[in-house]
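Shown next, in structure tokens, is the structure this report addresses.
A single protein chain has been removed from this complex, and every other one stays in its place.
And then chain A:
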């Protein structure tokens, strides 16, 4: 097991820069997820750690040693590829044997390792099959098994679940979480699926255009997004955004827009100067229907109601401003009706409209 750290790591393909100075520290045994939209440089970053791409600047350390110029095989890592990268003409057992071959173990040791991993992943009955004779989920497990038999210090996963259907994805996701708990090996896991990231990660690294936007635990990135990108990228449905201006009111700082105005809690109001342009963020789950005693309720029109079973998503409109409320399905209003809603004061996020940074 080992720690991994990236210091100002840069990658360019020709003149095209794709990773712009990434800094990241991963503790021994930590499960880190690189999350971001397509093309943001997640795979490239992972491949640099693996040694499959050269590093154009900065340093990568594994267990404290700089490994920039070390061959992939000398980095004590194992990788699970998106499309599994199994050897098509070899059986499951032969796939694992071939991965172990460079370690020059005795036949008995190899058999013991394969038996151990096969038992852990439920591959025993598949050992004599070839990849073409396996289902997608089985291939995925074989790919993990092939990585596991080598007992690496760090596991690298590149979107390992993206070729599986939704149900299988949930199942294998839980298996991966269990395996990590069992083995305790450091993991770097690339995905663009935020559910995978939230459920698996000790630490999420959110990337965009080759930059890291925020590093934090799942709770941190959800509850305290550092900027508008992270705020809207994490959470589904996306956070509602309102462009507002801060004003000094009689009882405290008020945010106002043509659509509505809102009195801020004291500690939030203290962060703003009068006249400042701010973006207010409120997650749909922090919007609820007003009850009789609620002060400061906002009136909006119901445009669409999506019934999801336990909950319902309600698309609301005030003038040109649209937003979504996520409410218990039993409370859902009728279409085209005017309703009053309130925002949960603890769920208000403020961002500087110009820089997009959280205030």
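Criterion: a residue touches a chain if its C-beta (ideal position, glycine included) is under 8 Å from a C-beta of that chain, and two chains touch if they have at least 3 such contacts; residues count from 1.
One rule holds in what follows: contacts and distances are computed from a predicted model.
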**Asked** Can you pick, from "Sulfur carrier protein", "GTPase", "Sugar ABC transporter permease" or "Xanthine dehydrogenase family protein subunit M", the UniProt protein name of the chain not displayed?
**Response** "Sugar ABC transporter permease"
**Fill in**
Per the whole complex, from A:85, A:179, A:305 or A:342 the residue touching the absent chain is A:85
**Fill in**
Considering the complete complex, of A:64, A:102 or A:293, the missing chain is touched by A:102
**Missing-partner contacts on chain A, residue numbers** = 50-52, 71-75, 77-79, 81, 83-90, 98-99, 101-102, 132, 146, 150
